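Missing here: one protein chain of the complex. Every other protein chain is in place.
Up next is chain A:
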Amino acid sequence: PTQVVDHYENPRNVGSLDKTSKNVGTGLVGAPACGDVMKLQIQVDEKGKIVDARFKTFGCGSAIASSSLATEWVKGKTVEEALTIKNTDIAKELCLPPVKLHCSMLAEDAIKAALADYKLKQEPKTGEAKKK
């Protein structure tokens, strides 16, 4: 599928944000033993809007494309809006075949993990980031 190849050859938002920063949420999901690991980071402003996102993925072309697309989609959304992103939307956008659906699921997990990490950092009691 050309979409997947495009995201793979020209990935958007590869990289890292400062994970110690209070405005950065980091989600790390998957397992090397399964052949899929995604790290997704979001940078949120004071108004709760995601202004930047980065990802790094160990996985097949579909996994890379799914996480790349995820970073594109979360940008500009609020934290609540980002929670609504579904793996089915990602899979549909990339025309993923059934055997690759788990890649889109992992991308959704990664988004949620990053959001959860961010939320945790905002709590007044714990200012530390917990790596998931």
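Quick notes on this structure:
Keep in mind that, in the parts below, a contact is a pair of C-beta atoms (placed from the backbone, for glycine too) under 8 Å apart; a residue touches a chain by one contact, two chains touch by 3 or more; residues count from 1.
Going forward, contacts and distances are computed from a predicted model.
Per the UniProt record, the absent chain's protein name among "Small ribosomal subunit protein uS9m", "Coatomer subunit gamma", "cysteine desulfurase" or "Guanine nucleotide-binding protein G(I)/G(S)/G(T) subunit beta-3-like" is "cysteine desulfurase". The residue from A:V14, A:V51 or A:C95 that touches the chain not shown here is A:V14.
Residue-level contact of chain A with the missing chain is found at 5, 8, 11, 14, 16, 28-39, 56-64, 99, 102, 105-106, 109, 113, 132.
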